[in-house]
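Before any comments, here is the structure.
A single protein chain has been omitted from the complex, and every remaining protein chain is retained in its original position.
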Amino acid sequence: MIRVGVIGCGYWGPNLVRVFNACDRTEMISLCDLDPDRVRRLLKNYPTIEGLTDPDAMMRRPDIDLIVIATPVGSHFDLARAAIEKGKHVLVEKPITERTEQARELIDLARRKGVLLAVDHTFLFTPAVEKMKELIDDGSVGRIQYIDSVRINLGLIQEEIDVIWDLAPHDLSIVDFLIDRVPRRVTATGGCHTAGGQVDVAYINLDYGDGLVANFHVNWLSPVKVRRMIFGGDRRMIIFDDLQNDEKIRVYDSGATAILDDNENRNGNTNGNGKRLKRIDYRVGDIWSPHLRRSEALTVEAEHIAAAIEDGVPLRADGEKGLRVIRILEACQQSLANDGERVFLERPVPAARTLVGAS
Amino acid sequence: MIRVGVIGCGYWGPNLVRVFNACDRTEMISLCDLDPDRVRRLLKNYPTIEGLTDPDAMMRRPDIDLIVIATPVGSHFDLARAAIEKGKHVLVEKPITERTEQARELIDLARRKGVLLAVDHTFLFTPAVEKMKELIDDGSVGRIQYIDSVRINLGLIQEEIDVIWDLAPHDLSIVDFLIDRVPRRVTATGGCHTAGGQVDVAYINLDYGDGLVANFHVNWLSPVKVRRMIFGGDRRMIIFDDLQNDEKIRVYDSGATAILDDNENRNGNTNGNGKRLKRIDYRVGDIWSPHLRRSEALTVEAEHIAAAIEDGVPLRADGEKGLRVIRILEACQQSLANDGERVFLERPVPAARTLVGAS
Amino acid sequence: MIRVGVIGCGYWGPNLVRVFNACDRTEMISLCDLDPDRVRRLLKNYPTIEGLTDPDAMMRRPDIDLIVIATPVGSHFDLARAAIEKGKHVLVEKPITERTEQARELIDLARRKGVLLAVDHTFLFTPAVEKMKELIDDGSVGRIQYIDSVRINLGLIQEEIDVIWDLAPHDLSIVDFLIDRVPRRVTATGGCHTAGGQVDVAYINLDYGDGLVANFHVNWLSPVKVRRMIFGGDRRMIIFDDLQNDEKIRVYDSGATAILDDNENRNGNTNGNGKRLKRIDYRVGDIWSPHLRRSEALTVEAEHIAAAIEDGVPLRADGEKGLRVIRILEACQQSLANDGERVFLERPVPAARTLVGAS
Partner (left out) sequence: MIRVGVIGCGYWGPNLVRVFNACDRTEMISLCDLDPDRVRRLLKNYPTIEGLTDPDAMMRRPDIDLIVIATPVGSHFDLARAAIEKGKHVLVEKPITERTEQARELIDLARRKGVLLAVDHTFLFTPAVEKMKELIDDGSVGRIQYIDSVRINLGLIQEEIDVIWDLAPHDLSIVDFLIDRVPRRVTATGGCHTAGGQVDVAYINLDYGDGLVANFHVNWLSPVKVRRMIFGGDRRMIIFDDLQNDEKIRVYDSGATAILDDNENRNGNTNGNGKRLKRIDYRVGDIWSPHLRRSEALTVEAEHIAAAIEDGVPLRADGEKGLRVIRILEACQQSLANDGERVFLERPVPAARTLVGAS
């Protein structure tokens, strides 16, 4: 039985307390918040759990195996480092830290201490994302050609962080999980429309160097709520609409294939490889909406964390994954601050090659 | 009665012949295509119109007032210049020319010759775009904060031009018409996924220098067809969905207003202007789908051209408008060729200012 | 302060306990269920409320003003009668009783005892239904011409009652509230598709005698969930889609008007009134989705009951309204049992007149 302590009882913490309390392999031992009222309120429903207002007191308990950190991002690094140094496994809310070097330090520390460092990318445990992972990994979608993501709604304007740090981690973690690649180039543009506020509308554009582009629209000003991601492959396209009840995923069986002309003795526009495009064959097929399980992501995640700790199952979202996400967030910040200038995560590849995908 | 000749009887030309033939103020006199078969086929329905395979023959007819050019973009410049030099009014298909300097030359020439140079931005004459113009101009939408445009579908991959030149002129001309502004900064990214083909998926990002960003997704590879534009204003948001039959336009009456804290003696994050964001007031209201006329855009456009020629009504889409669109297209081309590097249409504004909108 | 006791702590009872506990004008005193486990579970959240397993014990408490009955329909009559005889105000779950004569007896008894008899038609307190009532009462919809209701989904097949008694009370109570009329003729048809089960698919058809028809589709076998009502008026049509989050109500501003020919000297088909139909004028207008409050229906209802008891505000759903609904349910039962034969709630009107509406 894994004994769990949760630090941070604000918006998300109570959900973590609930699932780790309900999970058969974990036992909620202790919860902590600087605000004693939050602790008191939460303890009403869990009278047997210890309530603390000092995180150090939790760190010092030798019988706690896993510390879950659900505080604002500014405190993630210090709390996670303290817990890891005490030999605790750690699950940190996303984004894992404020800066990449902090995440790197936590990863190294956890490796040295032999504990797990997990980041709470909850979306990876939703039935929809798991189904997409399955469809991409088994080749059903084919080679991914473009990714388009829209997460817009009215509200939740925040003082401390901008719309990118608030909303994009969800989508970036999903994309990272599904395609398991690091973009080559990042740009972010946006605007701020509330005096004294943060950027509230933004676009992120990622280029992966072989024709794959990913674009993200995050927005706090839209009266219409949209949660939609498109994964376009050369075999099938997936649309993930998280606001649908019964058809969150739709799979479109269709694509386009270029037919090149081998008979090349006319004075044509030969593109690159010396062959002329003869025609495009379009294949259009069925649309399919797979039935999804009705499981709660967070419950599945709690069981997964337990299995990682006790059975050595590889973490779906470890520190490295958390780091990859904030590396992109940092690049976005940098691009935004430099008027949309490109930020290269690795050495730039010559431009001409970028645009020639399938050759 | 304005006597009209149409050059180019391919995909779009027959529509132009039809509406100029039906319009009360115009008379179709002559049509021309290099391909005699096309001419023959079209003449079947219009036995009284002259059919030509030599554009010069049309130019030489002194009794023709207006020459409509519906040929591939590569020939627009030469044909338009020849027509203008003969003193004809000209309506050119979009994009007006291949290069901005060509468009500039046509504009100057037309001015000197005292003839009209119109560009066929048909969308500007649709009931939906006219209604949006009305709602933006009368202040219903408020200050535009962001524009998001999606024009994606399967197919129509072309050899000569990429997906930006193929699809984006529609959306760029609509945005230009509705907000009547020139972007400060242009970036374009994309990918090519057919060997020997053109860029088939692309994103265009425009920054207007005061917090307004506009993003365009154009795509030849999507099995799902989408035609959707969002105009987010600080009073209302418009969604224009051109695939809807009965509700092409939906107006969302809602928005967010920042309430600043005047009492500023705490140690707060004061953003820029020294005041602290106190809270955001969200206003949510009705959704409204205005009834639109059922008129055909091209018919309205033909009447508009006639009124411009005979009554001096200002052209809705003159050479300048055509030039503004291809100026952005050229910048996109340049950005695409330079791996997404920013292209500034005017002198760059310091980055920090760009992101602070409402101050 | 109105002191409240709730009998029945199954599916719906806990919601009633919650709202009467939260309401400022009411005080939850006592709750009761034959099953002591249910009582125990519910008391955990309300440690100060008395828990009973004998309804009579609640009836005997002189300090209770209002007894809420949320038991299966079979026990409504006895419990309500007992409560009323003790001089308690009563709120009964729908359907009010199993038979119309029982409802009639409760109404009479409550009148004699000077207490209120309310029936829990919760839907009448939803923002959507309240908005529709407003639009119908202020003439915006015009004369109602047809009502179409669909309430279908998979599941909830029950042993004791058929799909009509399960689902139709919602829609019948909404229609009764909105148009405040009693149908003249009732038919019900349906089918049973589970061996040993109840009718699981059914259609109810109501005729109101002046051209107004109302049709209801209730269905336990549909994998697609639909909750949609149409109210067609001669000025506007309302669509109420309860599964929508943001646009539960849509108002279509359009209609058709007959233009009669006054010049009647040809040998025409004169219909009824001696005039010939000349043409139909169609008026099509805007579509409008009014913003709705976000209030919870049951909370509004609890306040309404309190206002009825203390301030004499007329009950929105009194015993008469409950009776009208089960009168139709009884007629449906009778029609179903007689192979869809018509059941007349009042004296039949000659058929010919039924079909001539506007004359």
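A few notes on this one:
We call the chains A, B and C, going by the order they appear; numbering starts again at 1 in every chain.
By our rule, a residue touches a chain if its C-beta (ideal position, glycine included) is under 8 Å from a C-beta of that chain, and two chains touch if they have at least 3 such contacts.
None of these values were measured; they are calculated from a predicted model.
The missing chain, though absent from the display, is touched by one residue of C:L43, C:A82, C:I179 or C:C192; that residue is C:C192. Of the listed residues C:S30, C:Q102 or C:Q145, the one in contact with the hidden chain in the full complex is C:Q145.
One of C:R25, C:R181 or C:R342 touches the chain omitted from the figure, and that residue is C:R342.
Interface with the hidden chain, as seen from subunit C, comprises residues 145-146, 148, 154-155, 157, 159-160, 185, 187, 189-199, 201-203, 205, 207, 211-213, 215, 217, 219-224, 230, 232, 234, 237, 239, 252-258, 260, 269-273, 275-277, 280, 282, 284, 336-342, 348-352, 354-359. Panel shows subunit A; residues 246-247, 253, 284-291 of it touch the chain omitted from the view.
Quick note on the criterion: only the chains that are shown with their structure count from here on.
Here the chain pair with the top count of touching C-beta pairs is A-B.
For the self-contact between subunit A and subunit B, the two sides draw on mostly identical residue numbers; the shared fraction is above half.
Measuring from the average of all protein CA coordinates, the nearest chain centre is that of A. Between subunit A and subunit B, the centres computed from C-alpha atoms are 36 Å apart.
Multi-chain contact residues of subunit B, defined as those touching 2 or more other chains: 253, 284.
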